[in-house]
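Here the complex is missing a single protein chain, while all its other protein chains stay put.
Chains: A, B and C, in written order; residue numbering restarts at 1 for each.
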Amino acid sequence: MSLLQVEKMCKDYGGLKALSGVSFSMEKGEIVSIIGPNGAGKTTLFDCLTGYIPKTSGKVVFDGTDITAYPPHDANKAGMARTFQQIRLFPNLTVMENLRVGMHSHTRGGIWAGIFHPAWYRKQEELCYRKGLAILALFQERLLPRVDQKVMELSYANRRRTEIARALASEPKLLLLDEPAAGMNPHETRLATDLIRELRDKGNTILFIEHDMSMVMSVSDRIVVLDHGVKIAEGPPSEIQKNEDVLEAYMGRREHAEA
Amino acid sequence: MTKKNLIAALLVFAAALPVFAGGGSEAPAQDSPIVIGVMAPITGDNAEYGEFFRTGATLAVKIINDKGGINGTPVELLIEDSKSDPKEAVLIAQRFISNPAVMGVVGDFNSTASMAAAQIFSPAALVQISPTASHPGFTAIGEYIFRSGTTQVHEASFLARWAVKDLGRKRIAVIYINNDWGVVTQENFIKTAKAEGAEIVALEHFIPGDKDFTASLTKIKNANPDMFFVGTQWADAALLATQAQKLGLKVDLMGAGTLATDPLIQNAGMAVEGIRANSQYFVGDTRPPSKFFTDEYQKMFPGRRPHSHAALTYDAVNLLAEGIKTAGKDRAKIRDAMAGIKDFPGATGTLTFDAERNPFKVFAKIRVIDQKWQISPE
Amino acid sequence: MKKLSYALIRCAPILGALLFFCTLPLYVRSDYILRVFVQIGIYVLLTSSLNIVNGYTGLFSVGHAAFFGLGAYGSAIVCTKLNLSFWQGLPTGMLIASLAAYVIAKPTLRLKGVFLTLVTMGSNMIIMLVFLNWDSLTGGSLGIMGIPMPEIFGTKFLRPLPYYYLIIVADILVIVLLDRLMRSRFGLTLKAIREDERAASCNGINVARYKTMAFVMAAVIAGAAGSFYAHYYRYISPEAFNFTESFIIVTMLAFGGPGNILGPVVGAAILVGVTEAFRAFADYRMVFYGTLLVLMMIFRSKGLLGGREYSLTITWPPVKKTVYSKGDRFLDTEKEENDEPAAG
Partner (left out) sequence: MFLQQVFNGLAQGSTYALIAVGFALIIGTLRLVSFCHGEIFMMGAYVAFTVVSRWQGSLLAAFVVAFAAAALLGALVEFVGFRLLRGASRISSLLVTIGFSTIFLNAAQLIWGAQTQSFPTDIDSAFEFMGIRFTFIQIVVYAVTICMFILLHLLLGKTKLGRAIRATALDHEAAFVMGVDVNRIYSFTYALGSALGGLAGVLVGLYYNAVYPAMGGMMGLKAFSACILGGLTSIPGAVVAGFFLGEIENLAVAYISSGFRHVFSFAILIFFLIFRPRGLFGRKDSIR
């Protein structure tokens, strides 16, 4: 059974169809990328999947559960973690605190635990700290020395990395990355590509939106192409590269495809 | 770093300390002046009344000092702004108590602040005399708590008897301001009026700050009363009268003694012609102590018209002075002396304290005739 | 033994503050100053509780006096009508305030920004009007008088001193507990909501639930302050709880520094202090007050203490900050162990 199944997802914005009948599915351990020209509905698709905006119609089954009507925090609890196209970190919190918030779903502790710090709570927090360090270690010297820095003081690329780290902190079954390489220089993009590969090797399932075709083509197992809210193609990179519809969708709008 | 910050935070406290160090307690020198504390809303929503407190008390002290003070000792005023806020009032009360030169306190204006302060004054054995606090439970707070103004119990029932018994009115409409003053006024007025056999055809109220009474007045107009009792201070009464006039509500008006002031006529003009009120004091009052007060007030504050609140404050200071004169500089004895005061010739009438330390006075019946407050011929 | 001495050093600032304030009456022998401190103390409670909502959770409530009033009225009513003592009135006041907060928060906290602000303002107004119009229970505009003084072992609180100690203990307790809480998972969650509500919800935080919890918690503390207020002044009336009062609390928080554990203390101390110090210039005081607020926002919009965080506990021996050391703010363990360097 597939990890994620999206059936006939539709989203209307007062007459404007942002998504019309998008269906696809993902297997565990897969890397799928979503591409499409600007305004194709990629981010809307993410928002619908994670429950941030209500869907007009359609169904999402995730890991055997129907999560169509889940609000974002329940979707996160079910195992989805995402990043945003425009970075949305908690700017006045430190890197580690950001990660700790990411671990919200699978930790406990409310007002009483917060005041009295019982033994189980201390243990949990200590474990969280170690786990946070382990995740940051993926980014090596770029984030590790900055554990206690406020993220608003970080560079752009490091903030993108922190956001990914925060998503990883929730131990997601599915990681949704919205343009992880946006605004990065080629070197940084290469590092991001490597990171995604490393994550896949560790058994993560990743769905991501990206404009950088070199990255898309080199890491994706499969590509879903959206245009005007409609899925126009799906398949492995080699197929997509040759697909007439895709080329037209891109070329017809702007000369962009760098691949 | 954290330690440094903490020290800094503690320093803030330390730095704030000297600010409060004003209330030190030195023993009063033998011939040091007698201090009378005044607490009143100099700022805030009731500032216009606080002004009457200030002027009334200032005048009283000036007159006392011109006559050589109390037993030869000059009197000083210590005026503090309470904003009619109970929290402020309590702090001021504590300041007065810790200042041994203070022999008695006049204030506050409204009941909330007066009562909060009374909780402090009473156990500390310092006399507090409020000219205007009207809450029925005010003087019951303690032995040291006095009033110089009559309570609404007296005043409102006096008015009700005047309206029903003397004037023979049977259909009375009532509007009142929903604060402690208005509620007590209205309750006593209605109780007595009903007992005398009148019918209350409309009972309306509004909260402080409301200025549009047309809806209530329209209701009252439809009830067709033969007397309209206005349980408000003068500013609201002026609005009520003008709005009633605009609505074509033609009915005899009656209100409490606080209306007996010129601004009411200035603001409402012909709309208040014929309005009746009882009076402890009004500008045209011809009783000698009242006239003396009026003349002196206008001499000291040219261009201002005295008001019954000013007269009540003036009386309160004089009552305190009377107590101090008899008892000397002894807070506890001053109380006993004051409680025993009988037939005191005040600007607001001849005054005697009852057992509850509420004053009893004879009211005058007054009316606006030819745009002037005059003794009512009836 | 070692553990105990460690704990003592760690809590030195708190113990120091406790010692300072407890001995204060010994060298400041003035009931007036004690009363000023009691007033500051009440405002510290109120402002600290508002800090949970406005400072940590990032909402902008301007109706906090409503819960203050509910605490005061709740406690005063049960004490005068059922002849209970302060110690029974206090939890009742807190309970009533928290119930009201829950009822208000539940449907409205999904609102954002200005809308929420307006709801808090409107509910403040409505609750005050209820105090004013429900005569049979609240005494209407006559208020409630004769509220009993608190007593401990049969000793009544006649002088300001016991009130002073009571409020100082309450303040320090609330501040220390809030400090701990705001560093915990719960506090971090609130801060995350303040920083970015949407990102918070996508990280598994049930935003509405946590907002409600913050709101209710703030109401509980404000209710306690209200109950104290009622038994301290012993007479309450509706006008003390209108939104002018809410504005004062908001201003104090803005002054001291929202989102800062000591901000409320500084804000309340300075604003009450300024009010007292400028008593002589009564006429200009409020103008000055407003001007100060405006200037503050222009030059130090994050309040006097700014965004800096102050630790109420000190770590000793000081942890050498290396890449892998754990900062005090995350782990609250007393042992210092070597972390496994998770990666090289």
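Assume contacts are C-beta pairs under 8 Å (C-beta built on N, C-alpha and C of every residue); 3 or more make two chains touch, one makes a residue touch a chain.
The structure presented is a predicted model; accordingly, all values stated were derived computationally and were not measured.
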- Message: With touch defined as in the header, list the contact partners of the absent chain among those displayed.
- Response: B, C
- Query: Of B:82, B:139, B:178 or B:376, which residue touches the hidden chain?
  - Reply: B:178
- Have a look at B:38, B:239, B:347 or B:368 and name the one touching the chain we're not showing. B:239
- Looking at the whole complex, which of B:77, B:153, B:200 or B:247 touches the chain that is not displayed? B:247
- Identified contact with the non-displayed chain, of C:75, C:108 or C:184: C:108
- Note on the structure: On chain C, the omitted chain is touched by residues 54, 60, 107-108, 111-115, 117-119, 121-123, 125-126, 129, 132-133, 247, 250-251, 254, 258, 283-284, 286-287, 289-294, 297-298, 301
- Item | Contact footprint on chain B, counting only the chain that is left out | 43, 45-48, 50-51, 178, 204-207, 209-212, 214-216, 218-219, 222, 235, 238-239, 242-243, 246-248, 263, 266-268
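By definition in this document, only the chains that are shown with their structure count from here on.
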- Query: Both chain B and chain C are touched by which chains?
  - Reply: none
- Note on the structure: Min distance from chain CA centroid to global CA centroid: chain C
- chain B-chain C separation of Cα centroids, rounded to whole Å: 36
- Note on the structure: Distance between the CA centroids of chain A and chain B (whole Å) is 71
- Flagged in chain C as touching 2+ other chains are none
- Note on the structure: By the touch definition above, chain B meets two or more other chains at residues none
- Message: Residue numbers of chain A touching chain C in their complex, please.
- Response: 50, 52, 71-73, 75-77, 81-82, 84, 88-94, 96-97, 100-102, 104-105, 107-111, 113-115, 117, 121-122, 125-126, 129-130, 133-134, 136-138, 140, 144-145, 147-148, 166, 170
- Over in the complex, which chain C residues touch chain B? Could you list them? 13, 16-17, 20, 28-33, 35-36, 39, 129, 132-133, 140-143, 145-146, 158, 160, 233-235, 237, 239-240, 262, 265-266, 269-270, 273, 275-277, 279, 282-283, 285-286, 305, 308, 310-312, 314-315
- Query: If you look only at chain B, which of its residues touch chain C in the complex?
  - Reply: 2-3, 5-6, 9-10, 12-13, 16-17, 19-25, 42-44, 80-81, 85-88, 90-91, 94-95, 97-98, 111-112, 115-116, 119, 123, 135, 137, 141, 178-180, 182-184, 207-208
